[in-house]
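Notes for the one structure printed next.
All protein chains but one are shown at their positions in the complex.
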């Protein structure tokens, strides 16, 4: 039912893609520093912060997806499925509450 | 495959626990309707809304935990691991963005 | 005190609209109880929970909007502007962290 060639859909992200996204986030944070430094209108700064948070959520989902697809499968093979599901739920809870 | 005593830690919740939490949430929503109807101070109503959202997040984490521990294991046995990981990620993304 | 035409844009909501939304949320929570009771697929239940969270966010924004437009203006007239801004920020912080 699923294709054997691993269709990299949805939130799946390669290490290079994750790094590229993080570098872009780093640049966005520097952009906000500049905006604050130049006393730009606070609502515009807030819009940029929301954009960064959305980008970080995407990175987080890419990592979680890798965890669910790979780490958890290896963990299951080693009898650590419950432990790893618990870890993943704690991570999701922190993401939902943001820290 | 899993320990027979099942150490119900973390976010694991039984069907009865989930239903009890949802009934409590239903009561909390009715409580907010009353507060709005009686023109109570908006900040107090907002505090109650945050409490309901936290309770619903807990229900969601309980369901996700069951999904990660049970459905995904069954799915893996049927060769649907990738499909189910994708479904779970989409659900987590919706919870993070709240709808 | 407020403009007589009141351009009801954005998140502004009347008491009747808020109550109607809350009654709908109450029905949605009951719907989820039924889904859990009938052992419906967890991912479908999670989708419904996200829909409720979005609906509650909309109620919260309607209340915050009223607070910013009316309560804060009255508070400012009574010299309580800082106190009320502080209360509002605490409410926003709780909504962002969901409780």
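Per-chain residue numbering starts at 1, and chain names A, B and C are given in the order in which the chains are listed.
In the analysis below, a contact is a pair of C-beta atoms (placed from the backbone, for glycine too) under 8 Å apart; a residue touches a chain by one contact, two chains touch by 3 or more.
If you're wondering where the values come from, they're calculated on a predicted model, not measured in any experiment.
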Original post:
In the complete assembly, which of B:40, B:70 or B:97 touches the absent chain?
Top reply: B:97
Subject >> Option touching the unshown chain, where C:36, C:49 or C:64 are the choices >> reply: C:64
**OP:** Pick out the residues on subunit A that sit against the missing chain.
**Re:** 15, 18-19, 22-23, 25-26, 29-30, 32-33, 36-37, 39, 41-43, 45-47, 49-57, 59-60, 63-64, 66-67, 71, 87-88, 90-91, 94-95, 97-99
**OP:** Touching the hidden chain in the full complex, which residues of subunit B are there? Just list them.
**Re:** 96-98
**OP:** Write the list of subunit C residues that the hidden chain touches.
**Re:** 2-3, 7, 9-11, 57, 60-61, 64-65, 68-69, 72-73, 76, 81-82, 85-86, 88-90, 92-93, 95-97
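We adopt the following convention: only the chains that are shown with their structure count from here on.
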Subject >> Centre-to-centre distance between subunit C and subunit B (centres being mean Cα positions), rounded to whole Å >> reply: 19
Original post:
Can you give the whole-Å distance between the Cα centres of subunit A and subunit C?
Top reply: 27
Subject >> Multi-chain contact residues (two or more partners), subunit A >> reply: 96-97
